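Below you'll find the structure, written out as structure tokens, and then a few comments.
A single protein chain has been omitted; all remaining protein chains appear in their positions.
What follows is chain A.
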Amino acid sequence: MSTGTRARGTTYREAMREALREALRSDERVFLMGEDVGRYGGCFGVSLGLLEEFGPDRVRDTPLSESAFVGAGIGAALAGMRPVVEIMTVNFSLLALDQILNNAATLLHMSGGQLPVPLVIRMTTGAGRQLAAQHSHSLESFYAHIPGIRVLAPATLEDARHVLAPALADPDPVVIFEHGSLYNAAGELDPAAGPVELDRAAVRRPGTDVSLITYGGSLPKALAAADELAADGVDAEVVDLRSLRPLDGATIAASVARTHRAVVVDEAWRTGSLAAEVSARIAEESFYELDAPVERVCSAEVPIPYARQLEEAALPQTADIVAAAHRAVD
């Protein structure tokens, strides 16, 4: 555990693993379940070593049965456990969408408040690794659409390290999206960072000229864009939504009130996206603050292709964000 006060080097993957280790150590009700989380060490290596430390009951390899093991997580949560269920990718999660939407998200309400479901589901999302059209999508908005679940997108080392404990403490289902391009992100973990405030967005870089509003795997691109814009004399603020449901409307509105211009960056397809939701909020709540139309930078409306140049062209890139910011400011 990183209990020291000295900053130390880590990766997003290790931070997430440390959070799992801490949860498994501190609460015997917690167990991890999913495809290849045990002996293989997790498809993306997040749970490597945890089987050896906690044994096969608590780091539980499942058959390739997304619906059954997600549903089993729901049932185990109802009966007093605190399961963490890992789904390899968001594309595969569609096989469990019935359980997530029709059971996890509805049981509390449908039972008149009798059956809270304290379940955490983790899954990988996003493109950028040439994995083509069935391993690369960003379907966060599907989940953010659903009342009754909380949707989180940790994008920094600190959030990766500190999102799990408050998620497990939430009495209701929480879905955590881990962008595949972030696992190798490395750096110093801020020793002062505490548990993530689940309802709050975070301003990652203050600025005065334009708000770049984003989440997950697009955060590093937005920060890079802000650096380029600074060189052009544009002072960009970067807002990391972090919580996709509920949306922190207050932080978004406060940022727009400072900058009067907004660029929403979202790796999902534009139509019906979170970027659409955020833009609508700005139109509803900050219309008179705006000095320019809201800009959106989203993925092209195409199944994500394999070839490098096609994939890059399909995804929001730093240059696209810079260009959108200039359109808003100029």
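By definition in this document, a contact is a pair of C-beta atoms (placed from the backbone, for glycine too) under 8 Å apart; a residue touches a chain by one contact, two chains touch by 3 or more; residues count from 1.
By definition in this document, contacts and distances are computed from a predicted model.
Enquirer: Can you match the unshown chain of the complex to its UniProt protein name from these: "(2Fe-2S)-binding protein", "Pyruvate dehydrogenase E1 component subunit alpha", "Transport permease protein" or "Anti-sigma factor antagonist"?
Expert: "Pyruvate dehydrogenase E1 component subunit alpha"
Enquirer: Who touches the missing chain here, A:P171, A:P195, A:G272 or A:P293?
Expert: Considering the complete complex, A:P171 is the one touching the chain left out.
Enquirer: Which residue among A:G73, A:G126 or A:P154 touches the omitted chain?
Expert: Touching the chain that is not displayed is residue A:G73.
Enquirer: Given the full complex, what residues of chain A touch the hidden partner chain?
Expert: 31, 38-39, 56-57, 60-63, 65, 67-81, 83, 98-99, 102-103, 107-116, 147-148, 150, 170-172, 199, 243, 245-249
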